[in-house]
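Take a look at this one; I'll ask things after.
Excluded from the complex is one protein chain; the other protein chains are retained at their positions.
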Amino acid sequence: MQKYILNRLLQGIVLLFIVALIVFALARATGNPADLMVPEDATEEERQFVERNLGLDRPYHVQLFVFLTGIVRGDFGDSIVYKKPAAELFFERLPNTLKLLPLSMFIAISVAIPLGVVAAVKRGTWIDQVAGAIAVFGVATPNFWIAIVCIYIFSVWLDVLPPGRMGGPLHYILPAFTLGTFSIAGIMRLIRSSMLEVLDTEYVKLARIKGLQEWKVFWKHCLRNALIPVLTLFGVFVGGFVTGAIVTETVFAWPGIGRLTIDAVAQRDFPLLQAVILLDAVIILAVNLMVDILYAYINPRIRYD
Amino acid sequence: MASDRVDTSVQVLEVSGERQERLRYELKRLPWIPVVIIFLMVFAAIFAPLIAPHSPTKQSLRDKLQPPAWQEEGSAKHLLGTDILGRDILSRLIYGARVSLIVAFTALLAGGAIGGVLGLLSGYAGGKTDTFIMRAVDATLAFPTILFALLLAVTMGQGLQTVVLAVTLILWARFARVTRGEVLGLKDNDFVALAHVHGCSGTRIMFVHIMPNVFNSFMVMLTLHVGLVILTEASLSFLGAGIPPPTPSWGQMVADGRAKVATAWWISIIPGVAITMVVIAFNVFGDWLRDRLDPKLRQL
Partner (left out) sequence: MSLRAVCLGSLTLSLALVLACGGAATPAEPQIVEVTRVVTEQVEVEKVVTEQVEVEKEVEREVEVTREVLVVATPVPPVEAVVRQGDPTGTLTVSLQNLGSQNTDPILQTRAGHAQYQAPIYDALLGFNHESQYGGVGPGVAQEWGIDPDGTSWTFNIAPGLVFHNGEVLDAHDVKFSLERTMYHDESVVGDGNRLNRQLRQPSEEAIEVVDDLTVRMHTEGTKPHFWSLLTRAVFQGGQIMPKDYIETVGDDGFRAQPVGSGPWMYAEHSVGDYFRYEAFDKSHRGIPHFANMSLLLVPEESTKLAMVRTGQADLIDLVPESAPEVEAAGAQLTVIEGVGMFIYQFWGLYFDEAQALPIGDIRVRQAMSLAINRQDIIDFTLNGYGRPSMPFATFPTSVDVDVPRWQEWGETELVYDPDRARALLAEAGYADGFEITFWSTNFSGTPYMNDLSQAVTGFWDEIGIKSDLKVIEIGVFSPMTRAPGHDEWGEGFNGAVSIFRNAGRPLPVPRYQTTFHPDSGHYAFGDRDHMSALTEEYLRLHEIAISERDDAKRAEATNDIIQLVADQWIGVPIVQGVSLYASNPETVGRWQGIYGRGELGDVFHRIPHAEGNPWQQ
């Protein structure tokens, strides 16, 4: 087990190195921040002045060397636009995004579990199909569109929820809901299939034969066992969450890492872009690793190789 | 050799004598509404030039923002109204179906093929190859999807090809992972061992014996990912990096009209509903397909 974890960690580091190289290359292939910072009618000389003072006139291999040696020390460099350490900007914003996580997960799970259970129990009937359709609504609708329609209904029309930005508890509802809808389908599907599997097992059949009430069979014997695989979905959830945050935070003017990512891309802020993508990747990888390890503990049948 | 082939087909179709009866049973449970929606979309996409009442790109500034025909100020000329440049929404919707399907199928076929082959290889060969491919898969999945697409879009410039490439690069990893899992499950089966005994080459076993058995879950994956492609395109449009105008794409239409939900709802709500319906249809259909072909498949 320890060897497995160590192995995965080492692989993770190699992986991050590759991601870092890709990010470095991709970032520079996308344009030049100086072009975006100067007014569109700036003279060539003025543009070069800005470029020089941003340190962008250095050769690529020098920039790459600075970048890679910096990462080793945990230093991602300073944001070109905001003039602050890129990592600091990321970790300042990270809590804002994480604050949405519990509520949106709760929304996703509390919708997905009943739907999954119903779909499994009524497998193959129209109820199954309808439950599937409801669950899939979240992944079937553009995230930004749900957000904007929700703003229009709940903020403008009914005037009960604020349209955006961070603030009191009410401010969390719409962004968390938007983020949560995205994961309902995945969780529901997993619940349904693992419920189907559990329903098929000998001990459930036995419990039924013993004459236990149907709901008791479901909740005590099936659901509890069916929930274990859902754990693996947490990794997927976090991955989807980061993706969803990019769009959702833009709509709701939420100062989290999603918005930071978009700003970094839009402004071609290389150090910030590199830091954000790498740190996003670290989070996703770490969560996946944790889930794998946890899953291995719960389900000892897993092999490590 | 011949006996191998028989062996394989048995795996797929079990007992062919019961086939007809089973088919009738399955058809009864076919989700008809989704099938009709998918059919309509494909029909619209293929015959777009014949059924679209107007050109999808022809603007007419003076006809801007006409409501759908059933609303008070609407006219039968533009059944679903017009957008901010006075283009006919219905025609754009019909041509947009074509764009969406082209993107979805190209990306899925490319991503599916790459992912499928690499997954086969990874699962069958094992060892270093497996580790290498799987770490590449991890690296791809560690990028937030939309960010990856966005970076590509800003690097290559927007366009249909960019969206296809971006989605392909996202999808291959998912396909590779699922295929590998399937192959791992099949590898220990008797029919593979039998092929070995008969002296089949590794390549032959992989493509002739294992691949057909992975095909079912592969089809399910394809169906279930149509929605992902359409939605990725929509999100990219929202971020300003989708399929650029004047090409009609559903995602772009929703994104374009999003600030006018209050005054001209039809610009974004109509294509939005179209996206939702089609994606739900593909998903429900995919679910049905999965239950029919491969009841044990867990991950998407």
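Order of writing sets the labels: A and B. Residues in every chain begin at 1.
By definition in this document, a contact is a pair of C-beta atoms (placed from the backbone, for glycine too) under 8 Å apart; a residue touches a chain by one contact, two chains touch by 3 or more.
Since the structure is predicted, the reported quantities are computational estimates derived from the model, not experimental observations.
**Q** Which of A:Phe106, A:Trp126, A:Tyr203 or A:Tyr297 sits in contact with the chain that's absent?
**A** Checking each option in A:Phe106, A:Trp126, A:Tyr203 or A:Tyr297, the one touching the absent chain turns out to be A:Phe106.
**Q** Tell me which of B:Leu27, B:Ala76, B:Val197 or B:Ala262 is the one touching the absent chain.
**A** B:Ala262
**Q** Which is it among A:Leu54, A:Ala87 or A:Val287 that touches the chain not included here?
**A** Touches the omitted chain: A:Leu54.
**Q** Tell me which of B:Val154, B:Ala234 or B:Val278 is the one touching the absent chain.
**A** Residue touching the absent chain, from the options given: B:Val154.
**Q** Just one of B:Ile33, B:Ala69 or B:Leu85 touches the chain that is missing; which is it?
**A** The one listed residue touching the chain not shown is B:Leu85.
**Q** Hey, which chain A residues sit against the chain that's not shown?
**A** Given the touch definition above, chain A has residues 30-32, 35-47, 49-50, 53-54, 81-84, 89, 92-93, 95, 98-99, 101-103, 106-107, 110, 148, 151-166, 169, 172-173, 177, 250-253, 255, 259-260, 263, 266-268 touching the missing chain.
**Q** Touching the hidden chain in the full complex, which residues of chain B are there? Just list them.
**A** Residues of chain B in touch with the missing chain: 58-59, 61-62, 64, 84-86, 153-155, 157-158, 240-241, 244-246, 258-263.
Please note the rule applied: only the chains that are shown with their structure count from here on.
**Q** Can you give the whole-Å distance between the Cα centres of chain A and chain B?
**A** 21
**Q** Which of the residues in chain A end up touching chain B in this complex?
**A** Going through chain A, the ones touching chain B are 11, 14-15, 18-19, 22, 26-27, 29-31, 123-124, 129, 132-133, 136-137, 139-145, 148-149, 152, 156, 185-186, 189-190, 193-194, 196-197, 229, 239, 242-243, 246-247, 250, 261-262, 265, 277, 280-281, 284-285, 288.
**Q** Would you mind writing out the residues of chain B in touch with chain A in their complex?
**A** Those residues of chain B that touch chain A are 29, 31, 131, 135, 138-139, 141-147, 150-152, 154-155, 227-228, 231, 234-235, 238-239, 251, 254-255, 258, 261-262, 268-269, 272, 275-277, 279-280, 283-284, 287-288, 291, 295-298, 300.
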